[in-house]
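Here the complex is missing a single protein chain, while all its other protein chains stay put.
Right, chain A next:
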Amino acid sequence: MSLLTVQDLTVRRGSRATLDQASFSIAPGEFVGLIGPNGAGKSTLLRAALGLIPAAGRSSLARLSPAARPKAAAWLPQAREIAWPVSVAHLVSLAQNENQNAPEVIAALNRMDLMAYAQRPATGLSGGEQARVLIARALAQDTPLLLADEPTAGLDPAHQIGTMQTFATLASEGRGVIASLHDLGLAARHCTRLIVISEGRIVADGAPRNVLTETLLAEVFAIRCLLSDTPEGLVVQPLAQLSKP
């Protein structure tokens, strides 16, 4: 059983295809890292899969009715928007019909270590804390699948690792997670699978150790990396920019 199946998903902007015939599926237990350079089509892929933007091809999520979709997948957009100084508890409870005592809400607040902030206005928190509040909101939706667009951007190293571990735990509990990421080191270390996208096309898909090769990193990202298998696992450290031929 897959949580998301995408078949030949294509998004055109004018004559250019920003997403070109993407196909993959996500099974329970997978934490998929979606990597690729700026403008490769990572956000477009996630949005089209959710049905937020019109696309050709098939996506099992986009096909669902608008009422059924929030139960199937939660979405964490890149823009971290909190428009009003509502309390953290209220913001997270939006995922559960404003019921602040719902077990899903309490569990999400606990998991993101936010119980102490529950009654504080969300806009008064620091950027990193706000990011955690928004992740908690997505977790409180209690869906089998979570889609996140650059969830670690702007977080300090500890919270980047914490967020990745949270997602990995969700996957180990039998859910599915797909997150677009820029940090190859985090992606290699925490994801169970990587999908590499370049100029709108999926160019590689598989376990991190198989996907991250010197050739691929040079071709897709135009960088030279140190790839090292250590007792701690795979370590990826970008070293230098390669001039494109």
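One rule holds in what follows: contacts are C-beta pairs under 8 Å (C-beta built on N, C-alpha and C of every residue); 3 or more make two chains touch, one makes a residue touch a chain; residues count from 1.
We adopt the following convention: contacts and distances are computed from a predicted model.
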| item | value |
| --- | --- |
| Missing subunit (named according to UniProt) among the choices "Phosphate-binding protein", "histidine kinase", "Iron ABC transporter permease" or "Glutamyl-tRNA(Gln) amidotransferase subunit A" | "Iron ABC transporter permease" |
| Candidate in contact with the missing chain, chosen from A:Pro77, A:Gly176 or A:Pro208 | A:Pro77 |
| Option from A:Leu52, A:Ala168 or A:Leu234 whose C-beta touches the chain left out | A:Leu52 |
| Residue touching the undisplayed chain, where the options are A:Leu19, A:Ala95 or A:Ala171 | A:Ala95 |
| Contact set of chain A toward the excluded chain (per top definition) | 47, 50, 52, 66-67, 69-70, 73-77, 79, 81-87, 90-91, 94-95, 98, 121, 123, 134, 137, 141 |
